[in-house]
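Contents: one structure, followed by commentary.
One chain of protein is taken out of this complex; the other chains stay put.
Going in written order, the chains are labelled A and B, and every chain counts its residues from 1.
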Amino acid sequence: MSLTPDDVKSIARLARLAIAEQDIPAYAKNLSSILEFVAQLDQADTAQVQPMAHPLVGVPQRLREDQVTEKVDRDRYQANAPQAEAGLYLVPKVVE
Amino acid sequence: MEWETVIGLEVHTQLLTKSKLFSGASTEFGALPNSQACLVDLAYPGVLPVMNREAARMAVKFGLAVSATVAPHSVFARKNYFYPDLPKGYQISQYELPVVAKGHLDIELEDGTVKRIGITRAHLEEDAGKSLHEGFGNQTAVDLNRAGTPLLEIVSEPDMRSAKEAVTYLKKLHSLVTYLEICDGNMQEGSFRCDANVSVRRKGEAKFGTRAELKNINSFRFVEKAINYEVARQIELIEGGGKVVQETRLYDSDKDETRSMRAKEEANDYRYFPDPDLLPLDISPELIAEVKATLPELPDAKKQRFMSEYGIPAYDAGLLTAGRDLADFYEAVVKESKVEGKLAANWVMGDFSAALNKDDKSIAASPVSATLLAGMLKRIHDNTISGKIAKEVFEAMWAGEGDADAIIDKKGLKQITDTGAIEKVIDEVMAANPGQLAEYRSGKDKLFAFFVGQVMKATKGKGNPAQVNELLLKKLKN
Partner (left out) sequence: MLHTKSVAEMARDLKARKVSSEELTRAFLERIQRFNPRLNAFITVLKEQALQEARSADLEIAAGRGGPLTGVPMVHKDIFCTQGVKTSCGSKMLDNFVAPYDATVVERMKRAGMILLGKANMDEFAMGSSNETSFYGPVKNPWDETRVPGGSSGGSAALVAARLAPAATATDTGGSIRQPAALTGTTGIKPTYGRVSRYGIVAFASSLDQAGIITYTAEDAAMILRVMAGYDERDSTSVDCPVPDYVAELGRSMQGLRIGVPKEFFDKGLDPKVAEAVRAAIKVYEKLGAVVKDVSLPNFMLSVPTYYVVAPAECSSNLARFDGVRYGYRCKDPVDLTDLYMRSRGEGFGAEVKRRIMTGTYVLSAGYYDAYYLKAQKTRSLIRQDFIEAFKSVDLILGPTTPTPAFKLGEKTDDPVTMYLNDIYANGVNLAGLPGISIPAGFVDGLPVGLQLIGNYFDESRLLAASHQYQKETDWHTRLPKGYEA
């Protein structure tokens, strides 16, 4: 599967990754080679096979009691925030 | 050209669990910003989700109430997109295998017929946080308290054919989820959110037209207006040679119009895949049976029962059973007072509901309890007071002046039922109004009301109306 520079740009956009213009060809080349490599999977006969999302086959999700168990230490958690004010996280304005 | 409207509704209901869907943080409304966002809700590196049992039970409850198939095995999937109120960069939702599959809700149309609205599916997912765009200059502020709150997304089939049908369905659904006590139904606070998928097609056409998704509708009234506006817009567009674009539109209640949401740069490719941090949700037959046993009497059944047990008409029964609180209140009043169902219904639907609305109170906060109201109704029933006087008593009870007996006593509101006493007053009134008496006796029947009024005035309203009428008629004729 060969990716064009435009393909790379749109994937990067979907993944919110800024890629410098001059690096795009290298990414295109590397990603194409990876995709070509994984295309080997096509050769496998999987017609009768169930997909496996998880090694814990047949194990159901544990359900937790509906209790409030978390004490939120907001100031400590927000100490890592690049920008916060009055307890709120700030980002550039979004227009809907 | 005859047009047909096709509407499907997607309703997000916030479930009434104490803690979040995948974390143990509180879901209480109104806390300080980010004071209920724990590390899991904040999507800190390394944290993991663990599922809330009660949310699963509530989903099962809903499924059973709409006669749907409850999936024995459902899967959580990640819906990937970037937005500041979505801390993980994905929402944990359900995609291919939702917990509740096909069900239905029957609604009563205006002409009395019953229409079955299909429910395609209902699934569990976590709510996002809140973005505040005003008040922070050229920045948006993010509060993640709401992030992780459990939602049950209920998707209807595109079975509705008018805005009115849509509102009826919505009200029925609202009533159902509040009855089941899985959601508090507060549209203003956002715990019951409706998105409408609206399209039009020429009558007789089999294919559906392109639909627009309407968002930001937070009252039943606005649902109707938004849909009507959108239908008109689409018809005008098509008739003018244009094409309806599949898009999301915001309803602006101030301008009463729908607006295209700022063009999203590219259609969102959510890249759904099964969430590898969670295992499949297994709902056993035992759990289903256990939940089934806790199902309350549902609105329709309650309505029928009220009609037969309390002898009230469909209209009254419908109003009284729309909300579980009101239905429970009414039932308590009837049981305690043992008066006719219709009398109780009139008072609950009338003065009681009016007072609640005026003071913007919920039934739980009502100053007049079922016992108080029942006490008053008993006094109407046993003729101690008339219906008219009862209004005064009710007002006094609402103001906290005590129970009916105490108020009747204190204000001396006991009805006069003594025939002799009434006759005496009638005689006095007749004597004091000879002119009108003469006119009445010479054929001016209208003056009867005047005499009733005078007698009532003289008795300070306490004359038993039926007796006053009867005795007055007799005496006037003579």
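Heads up, the rule we're going with is that a residue touches a chain if its C-beta (ideal position, glycine included) is under 8 Å from a C-beta of that chain, and two chains touch if they have at least 3 such contacts.
Predicted, not measured: the structure shown is a model, and the values here were computed from it.
Considering the entire complex, the omitted chain makes contact with A, B.
When the full complex is taken into account, the listed residue touching the unshown chain is B:51, out of B:21, B:51, B:152 or B:326. Within the complete assembly, residues 39, 42-51, 78, 80, 82, 84, 87-90, 140, 142, 265, 269, 271, 273, 276-279 of subunit B touch the chain that is not shown. Although one chain is hidden here, its contacts on subunit A can still be listed: residues 8, 11-19, 23, 27, 30-31, 33-35, 37-42, 44, 46, 49-57, 59, 61-62, 64, 73, 76-77, 79-83, 89, 91-94.
Assume only the chains that are shown with their structure count from here on.
In terms of their C-alpha centroids, the spacing between subunit A and subunit B amounts to 40 Å. Listing the residues of subunit A that touch subunit B in their complex gives 10, 13-14, 16, 53-54, 56, 59-70, 72, 74, 77-78, 83, 85-96.
Those residues of subunit B that touch subunit A in the shared complex are 17-19, 23-26, 32-40, 42, 44, 50-56, 75-76, 82-84, 131-133, 136-144, 250, 261-262, 265-266, 269, 274, 276, 278-282.
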